[in-house]
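Shown next, in structure tokens, is the structure this report addresses.
Note that one protein chain of the assembly has been removed; the remaining protein chains are unaltered in position.
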Amino acid sequence: MASTLFKGIIAYPVTPFSERDGALDIPALEQGIERLIKDGVHAVAPLGSTGESAYLSDAEWDAVADSSLRAVNKRVPVVVGISDLTTANAVRRARFAERAGADAVMVLPISYWKLNEQEIFDHYAAIAGAISLPIMVYNNPATSGIDLTPQIIMRLVREIDNVTMVKESTGDIQRMHALYRASNGELPFYNGSNPLALEALCAGASGWCTAAPNLIPQLTLDLFSAITKGALDEARKVFYKQLPVLEFILKGGLPTTIKAGLRIQGFEAGIPRAPLKALSEAETQRLAALLRDIG
Amino acid sequence: MASTLFKGIIAYPVTPFSERDGALDIPALEQGIERLIKDGVHAVAPLGSTGESAYLSDAEWDAVADSSLRAVNKRVPVVVGISDLTTANAVRRARFAERAGADAVMVLPISYWKLNEQEIFDHYAAIAGAISLPIMVYNNPATSGIDLTPQIIMRLVREIDNVTMVKESTGDIQRMHALYRASNGELPFYNGSNPLALEALCAGASGWCTAAPNLIPQLTLDLFSAITKGALDEARKVFYKQLPVLEFILKGGLPTTIKAGLRIQGFEAGIPRAPLKALSEAETQRLAALLRDIG
Amino acid sequence: MASTLFKGIIAYPVTPFSERDGALDIPALEQGIERLIKDGVHAVAPLGSTGESAYLSDAEWDAVADSSLRAVNKRVPVVVGISDLTTANAVRRARFAERAGADAVMVLPISYWKLNEQEIFDHYAAIAGAISLPIMVYNNPATSGIDLTPQIIMRLVREIDNVTMVKESTGDIQRMHALYRASNGELPFYNGSNPLALEALCAGASGWCTAAPNLIPQLTLDLFSAITKGALDEARKVFYKQLPVLEFILKGGLPTTIKAGLRIQGFEAGIPRAPLKALSEAETQRLAALLRDIG
Partner (left out) sequence: MASTLFKGIIAYPVTPFSERDGALDIPALEQGIERLIKDGVHAVAPLGSTGESAYLSDAEWDAVADSSLRAVNKRVPVVVGISDLTTANAVRRARFAERAGADAVMVLPISYWKLNEQEIFDHYAAIAGAISLPIMVYNNPATSGIDLTPQIIMRLVREIDNVTMVKESTGDIQRMHALYRASNGELPFYNGSNPLALEALCAGASGWCTAAPNLIPQLTLDLFSAITKGALDEARKVFYKQLPVLEFILKGGLPTTIKAGLRIQGFEAGIPRAPLKALSEAETQRLAALLRDIG
């Protein structure tokens, strides 16, 4: 299980909407991705939580997948987020992503009714059987309503061939310990909780899936690089420096805060889709101050 | 606020799918509704959680709304469930329900990203402004991921004219106490947590929104009637009699357990849509035994 | 299991301390109990949570047990609260209570380290084996740190002869449902959560263990009597009338709020023992207003 394409800073682009009519703004999407790649991120993950995947129609989703992959153009690996309430549409999207050239898919089993273990397993098995790409299991109960315990994750990894990576976003470091122990350190796991970045990397995470590079790319790269060279004091310093921004963007909801931050930095990606709203003026001032303090 | 069309047992129909191809089975939908009305329920609530509304395409949703209203044909009041991740589509569905003849809509603000109070308010305001039907606020954080506190609910009721009813499904009786106190007992509230039915009615709930009438209609009606006439001992007796079934259907997920129960009773409504699965054989035997014990 | 000495309103006296030196004020203790009995409560429960049992030395505890029993003087049944971190001292206190003339003991297995099921069982078995009084199992995880599930409680009831009653203070009505179902309605259970009083009695509770009679005895008695005669509308009315006081005294901590309320009513029982503090002036004004509104 050990080797992996994905290592380091895996960045989430936002999905820009036009302020005029709320439609997808594909040129801004492409520019946003270009910005991330120019800034040096190690991989790109479109259509994740930050990408407002849950709020897109099928046609929009397909357009974003397609445009994102063309914009990256194989310069870095791409993992496309797949989460849909029905298995049928999750399968459809995974197939679409594969045809469009994704290197992997990241699957979050979103729910209305809670799923039992077998329902979760069959959902993954159906998607895995429909594509030949590697699959990153994504656990984020706070948004998805389903908690994939380390036991369930290990079952998926052991019983489904192309399930080969895990992204853990609970923010509970013990989950990572459990995955490490259960796989003898061989299962690549990724941190999806921004304020846990330092500790997750110390505990052996292969990478950090994050929207932060949209606003503070160098600090995220510096943290990963300090850990890689074993410079713990430097890692701690660079982590505490960026922590106020990491906490802010998480607390306010990533699409909301990242789009506000991009606007502060002069990049126009619009605002999130309703019922999500733009960040309030007061909060935008706070974010601007945090970004200024760091810069 | 006090008077209301909706009182008593408000029944959720299931949304049947064909086992052959998973398509909507409209004739079975109509028969299921007919069954509920024949059994004497006081109102019908299509496209709720039990109706797998979350798993339907827009075209399917529209078809179910239309067929359900035609099947009821004004014999009892109908409240149509509206829950969509985007405000735009929630508005579209509410308008559709109004045109199709609904008496009210029940709005659940489902989330991927958590909504703050203003986002929740604006979501309700947008829907309320688009229709002239009364709106039942629906709180069910376990499925929707959003908790509408009594404070938020009272703000909606006070500031939006056609928000006039509340359905509480947290199972926490203190929420009902808070609504009662904040409105001097004038805001009609409904219980959506099956195992709380006795206490909610004792505490003043106007009705009980439930899928149980699909399987045990008379017991649900008997409970409401015992409470209405102040026969507390009888109410307690009939409640404890049906409690094992109420707990079972809640624990296993309503679409899953109700469809299994309907099949046990000889009514074919298929199985839920994947990733949801049919109830296991062992659990189906348990449900059959529970229904037999009661009968 | 069904018949029981204890039925109706079981009142907790406070344990008064002198403001001068913090010592026990036995005359005030006796007067407080006299007040409760004059007001008509059905039973008295000294040395409970309200009685600050946890903050007393052994000598003080013994003095309160003794004085309370003498003050009641067999006019109503008395259940003495037993909760001590060590089994040895819990046994000692239970024996003391028996010798002093208690009718029953109420045992709360308080913890520093969490107890497993066998440790809980052996704690109860040791106490039960040392006395011949009936034992009321008391579940209150919010103060004790140990949650006695219905399964554990039923094991205690089935395997230990003199464990014959349960007081449930979680505030979760489903716990009472579980006890009712598991014992076919034969195990007497009591409500220890003030804001659940209406629903617990509707669900079949034999009584209500409460500190509220110190301040509003008639309303608590009226609720019990309305339920007993099946007057549900009246019960609901009298419950909502007293609910603001019930919520207030629970939220502020019972020794703190009850002692403040007694002072408002002209009965001097001092303030709680440090680290507990007297109710703040602002909160005392609120309590006074709530009591005035009701009176």
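Note that the chains are named A, B and C in the order they appear, and that numbering of residues resets to 1 at the start of each chain.
The rule is short, and it goes like this: a contact is a pair of C-beta atoms (placed from the backbone, for glycine too) under 8 Å apart; a residue touches a chain by one contact, two chains touch by 3 or more.
Because the structure is a prediction, the values reported are computed rather than measured.
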For the chain not depicted, the shown chains it touches: A, C
Full-complex contact with the absent chain, from A:L243, A:I264, A:A278 or A:I294: A:L243
Residue among C:G145, C:G185 or C:G230 touching the omitted chain: C:G145
Touching the absent chain when the full complex is considered, from A:I227, A:V245, A:A260 or A:L287: A:I227
Chain not shown, touching residues in subunit C: 22, 49, 54-55, 85-88, 109-116, 118-120, 122-123, 126, 142-143, 145, 253-256, 272-277
Residues of subunit A in contact with the chain not shown: 171, 173-174, 177, 180-181, 185, 195-196, 198-199, 202-204, 227, 230-233, 235-236, 240, 243-244
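Operating definition for what follows: only the chains that are shown with their structure count from here on.
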Groups of chains joined by contact, in the absence of subunit B: A | C
Self-contact between copies subunit A and subunit B, residue sets same or different by half: same
Identifier of the chain whose CA centre is least distant from the whole-structure CA centre: B
Between subunit B and subunit C, centroid-to-centroid distance (C-alpha), Å: 39
Rounded Å distance, subunit A centre to subunit C centre (Cα mean): 52
Inter-centroid spacing, subunit B versus subunit A (mean Cα positions, whole Å): 35
Junction residues of subunit B - those touching two or more other chains: none
